[in-house]
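Every protein chain but one is kept in place in this view of the complex.
Per-chain residue numbering starts at 1, and chain names A, B and C are given in the order in which the chains are listed.
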Amino acid sequence: MTKFSDKDILLEIKDLRIQGYSDETWVDIIKGVDLTLHRGEVMGLIGESGAGKSTIGAAAMGYARDGTRICEGSSIEFDGMELTTATESERRALRGSRIAYVAQSAAASFNPAHRIIDQHTEAPVHYRIKKRLEAQEDAMELYERLRLPNPQEIGFRYPHQVSGGQLQRAMTAMAMSCRPDLIIFDEPTTALDVTTQIEVLAAIRDIVDQFNTAAIYITHDLAVVAQMADTIKVLLKGEEVEQASTEEMLDNPQEDYTKSLWAVRSFKRKQKSRPTDGTEPLISVQNVHAAYTGGVKVLDDVSFDIYPGMTVAVVGESGSGKSTTARVITGLLPPMEGQVLFKGEPLPPKYTDRTRDQLRQAQMIYQMADTALNPKVKIHEIIGRPAQFYSGLKGTALKQRVDELLDLIELEPSQYYNRYPPELSGGQKQRIGIARALAAEPEFIICDEVTSALDQLVAEGILRLLDRLQRELGLAYMFITHDLATVRSIADEVVVMQNGKVVEQGPKDEMFRPPHHPYTDLLLSSVPEMDPNWLTELLEERGLDNIGEAATSKGDAAPST
Amino acid sequence: MSVFVIGYYAALIAASCLAAYFNYRRTFMLLFSLTLVSFVLGIIGGTPALRVVTIFAGALALAVGTSYAFKEFLVQIARPNLAKELRTAPLTASFGMFVIFTYAIAGIFAPVIAPHGEAEVIASAFAPPDANMLLGADQLGRDVFSRIIYGARNTVGLALTATILAFLMGALAGLLAAVKGGWFDQIMGRAADVIMSVPSLIFALLMLSIFGTSLVVIVIVVAVIYSPRVFRLTRAVAGNIVVMDYIEAAKLRGEGDWYLIRREILPNSMSPLIAEFGLEFCFVFLLIAGLSFLGLGIQPPTADWGSMVRENATLISFGDITPLIPAAAIALLTVAVNFVVDWMLFRSSGLKEH
Amino acid sequence: MGDLTRLVLKRLGLGLLTLLVVSILIFFAVELLPGDIAEAVLGQSATPETVAEMRRQLGLDQPAVWRYLQWLGGAVQGDFGVSLVSGEPVSEAIGDRFVNTLFLAAYAAVIAVPISIILGVTVALLRNTLFDRVANVLTLTSISSPEFFLGYILILFLAVKTNMFPAIASLSSDMSLSELLNRTFLPALTLVLVVTAHMMRMTRAAIINLLASPYIEMARLKGTPPWKVIVKHALPNAWAPIINVIALNLAYLITGVVLVEVVFVYPGIGQALVDAVAKRDFPIVQACCLIFAATFILLNLAADVGAILTNPRLRHPK
Partner (left out) sequence: TKSAAAAPQRGGTFRWGLHDGNTGDTHDPGTYVTRTMIFLAHTHRSYLTMINGDGSLGPDLADSWEASADASEWTFNLNQNASFHSGRKVTADDVIASLNHHRGDETTSAAKALLTDVVEITKDGDHTVKVKLTGGNADLPWLMTDYHFAICPANDDGTIDWKSGDGSGPYKIDSGEFGVQFSLSRHDGWHGEGAWFDKVDIITLNDPNARQTALVTGDVDSVSLIELKTMALLQRDPNINIFNIPSAGAITLPMLCDTPPFDNVDVRNALKLSMNRDEIIEKIAFGAATKANDFHHSPAQPYWPDDIPQREYDPDQAKSLLKKAGAEGLSVSISTADSVYAGAVDMAVLYAEQAKASGINIDVVREPNDGYYSDVWLKKPWCLVSWGARPTPDVMYTLAYKSDAAWNESRWQNERFNELLLQAKAELDDTLRAEMYREMAMLARDDGGTVIPFFNNFVYAARANVGTPDQLAASWESDGARAASRWWFTS
């Protein structure tokens, strides 16, 4: 609080209360939060999913998101103007020009129908701040500052022609287009992988510094916010837990909840090693080459083994072929060459040719629980179906099995038995996905980025659950991820992939000990650490140009699904 | 200035003041603009114009009241889950449900409700309404009200059967095409093109002339004419669903096509299909009415709204409203169905605004 | 763009196949219709000998398959035969009428398409307000009575009572364009009323369906005014379904307006088709149906191409 004087207050929120409409009633989402932001200050807003971070961010613009309303008695004062009582058009006049917003997923928030630059110039032209051509030139300048490749040309592309990291930077540039006093970043890097995340973080930090713009940086990742913010505010269920300057917060968290956030990263389990008694590997991927129809080769001579009861982590940046490997194993994508052995027996390449039992043995847990669970099917049927299908359970036996599974994933059966997936939280959905895989009683489960869409507390819970199940049921996991922190905590062996090739593999502890393959090195060093100076140091170490490199080399990467 | 006129303005102004006092801004704006409009109307049209406004407003208020009460009623009797959904329904939607409900009752209990038989000749041609015949008589001296009631059973029954059949055929083919893909998809797509590219009246004429004009044939022919549209829609919707991970998961489990369609895809494609149902239903009505242009529709003396409009349509040219009554019956149902559909669409859009 | 050309060519090829199937279907359907041209032409006064004689003269005594192949042989070379009744070449018999139909369809479309899109956008903007409800009730009411009845009502008010437009749309070759537009205004208006509701509701639904998207919220957060959010941000992404419904309705305007033609005595192709079916004049029926099918195929193709052109993802693949 020392850095900024009280005269420079830009935004002052007092006793903010926001209600959301659900189930025909208004429920409190934000229960009286105060917030003071000075010019040039960056405030980090953290808290678990659903804490109300985005809602506060929008409220700072005087905007109540669809289905929410700001209650009377709240006060939002922006630069001397009271937003709660201002008319809609007065409030609208601020948006884009004086307060800008950077959305969580740039890919979804850019309008697919217009070129990036047209969306960029929309606000300045609308507010008559700049002429279109001027605005375009300014955009190119901003692109350059944000180290986007081809700054002269990239704006004339459509959003789908640009990679996720680049879009996120273009979004930041767009927010800058009117040189606003305040930018709200709503989890701008959650959808990006570690290597890309760094570039975006660096770009945001630069631009905010350069223009002395105030910012609210919303995230659920403490390590990230540590790099960005001057002050940090921790939220829980719509209420403030504590607020302090970044250093203070990191060194000396006061509240239990904040401390628990720290503890997440401490989960670690003992590493197991391969059985030495000559047991055959459960799954053996042998010299697999694969391509999607009509496309280029996606997998190039991939081989690795997975032994019973062990966890093999497959890491690599987006588009490196991790999911494709999983598809080959499950038989969704027959390989061009090579084969997959199950306990030494070759599996038919196409899943339609596999027997029911072969299908049962290899189950998959998907990354996006939202798309992996049918929203119109009740929980008990989602979980019960594999049990019914493979084991022929019926009636009370089936119900008992479903209850058992629900118990296993720590969801109270009586409460969740009849719910539909949309009525669950992200973590709960992911648990249902796990239960569905378990219901088949497999020996082997593929976990495709099961934690990347979840916040850390929940993700931690899932990892513990998987670990417990492995211990109790002796399962083998193939754990696809790009998050090395997760790898550290759960893996026994690691396979690193890049551009469809396995670049390195071995037991975890070896992998985390230098020397590495340069790519592994890049991955490892990109995982943010809880040190406020980590990013600065890393950038110095790598040199600015290197980061840009990492972004362009995978401009084509498809967003992971 | 009659008592009516004074009362009229007094009521309006009082209501406006009340609304203003209690801070109902929209209600106030509505009421007060009505007051202002009424001044103009009163000057131009005199008391009769005001009466029309009153009747109109009264009818509207009645409709609003009924809808509100009906919604509360439904909320009370529905299961908790359903009740929760119903509570979100706007008044228009509950009005729609009320009308549909009324039509259903009228259709199911037609013989009990209708004072006369649908074919019974009881008066002279075009006899005016009286205590016995609420809406007067038609060209043969049959009670129009009774025929409207029976029409609800015949027309709606037929249209409903035909539409449902069209949806069964179209949706099933669309789902299968989406799941199977490949040549099956192609063949079904081309077949749909062929059916759609023959004008529907001609298609109906050809089919009905060849296979006869029994009710069953009519239903099947109408269903065949409309199923390609449903097919295309379903195919498009299901096409978006089959790429979802949960479908992949089910396929990996080794599930058959039938299970995929029934348990996984269908529940997720319901809402666009239902929305389409609202309009198709109305088109089916009209096609059946159009069939009677070719002498192919429902057999006489069965009452059918479309034919009732047709039979006396020329009277409208002389300002006689006889044909408007069945036309209004159709229009009311169409509007009602689409009000409900609008609500479903709105829900599926994920918007929550008020 | 190479992909687009390939798509168009492929679809055109499939379209030809569809036409072939349609022609087979129509031929045998007409063949299966009870009665034949001889009985139809002679009507009530047909006697077995005259009917037999007429059949012989028209070559109807040959096997159906043979006659179909003969027709097909001609059609492939662009000769669609002569009307069995009048002996006139098919192109002469229906050429003018098709032009008339196209004119009326274009007239109606030029009014209906912009109106329904503008109305659709407006009701999407003012969704769930009184305006929305009223617009919906009105358009829905207009499609819920048979189109001929709608025509009668328009005639009553605009022709008989106020004498603003002529009640019958008979054409002559020496009319000026404005006279033509005036003469055909009522049938065009009827058609407009018939097709507007569908297109308007689809526009509304397609737009509303997008309003919960993140980029719409983003647009709002950029300070874009509500109408601009709809017009600039939602509409461009909603084109695909809208274009499809427009195509469907345009096809209807060309192929489905027999009743309107009858009511307004408009010499269009629909009337010609119905007459030809009544007379079992196979070459005419076939030609009309093929024209209709081709229209339908082309419009569908245009809709698909339109959907691609309005979607940058498809227009500029990576």
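Going forward, a contact is a pair of C-beta atoms (placed from the backbone, for glycine too) under 8 Å apart; a residue touches a chain by one contact, two chains touch by 3 or more.
Values in this document were obtained by computation on a predicted structure and should not be read as measured data.
Chemist: The chain left out touches which of the shown chains?
Modeler: Taken over the complete structure, the missing chain's partners among displayed chains are B, C.
Chemist: In the complete assembly, which of B:99, B:114, B:261 or B:313 touches the absent chain?
Modeler: B:313
Chemist: Which residue among C:54, C:82, C:104 or C:221 touches the omitted chain?
Modeler: Checking the options C:54, C:82, C:104 or C:221, the one contacting the hidden chain is C:54.
Chemist: Which one, B:192, B:205 or B:287, makes contact with the chain that was left out?
Modeler: B:205
Chemist: From the listed residues C:22, C:40 or C:105, report the one that touches the chain absent from this view.
Modeler: C:40
Chemist: For chain B, enumerate the residues touching the unshown chain of the complex.
Modeler: Within chain B, the residues that touch the unshown chain are 119-121, 124-125, 139-141, 205, 208-209, 213, 292, 294-297, 299-301, 311-315, 317-318, 320.
Chemist: What residues on chain C make contact with the chain left out of this view?
Modeler: Against the left-out chain, chain C lists 33-35, 38-50, 53-54, 57, 83, 85-87, 93, 96-97, 148, 152, 155-156, 159-160, 163, 166-168, 170, 262-265, 267, 271-272, 275-279, 281, 284.
The rule we apply is simple: only the chains that are shown with their structure count from here on.
Chemist: If we define chain centres by averaging CA atoms, which chain lands farthest from chain A? Would you check?
Modeler: Looking at centroid distances, C is the chain farthest away.
Chemist: Between chain A and chain B, what is the gap in Å from one C-alpha centre to the other?
Modeler: 46
Chemist: Hey, what residues on chain C touch two or more of the other chains?
Modeler: Residues 212.
Chemist: Mind pulling the residue numbers of chain A that touch at least two other chains?
Modeler: 66
Chemist: Mind listing the chain C positions that touch chain A in their complex?
Modeler: It is residues 212-215, 217-225, 232-233, 236-237, 310-313, 316, 318 of chain C that touch chain A.
Chemist: Quick check: in the complex, which residue numbers of chain A touch chain C?
Modeler: The contact residues of chain A facing chain C are 58, 61, 63, 65-66, 92-97, 100-101, 103-105, 108-114, 122-123, 126-127, 157-158, 160-161, 556.
Chemist: Note which residues of chain C are touching chain B in the complex, please.
Modeler: Touch residues, chain C against chain B: 14, 17-18, 21-22, 25-26, 29-30, 32-34, 127-128, 130, 133, 136-137, 140-141, 143-149, 152-153, 155-156, 160, 198, 201, 205, 208-209, 211-212, 248, 251, 255-256, 258-259, 270, 273-274, 277, 289, 292-293, 295-297, 300.
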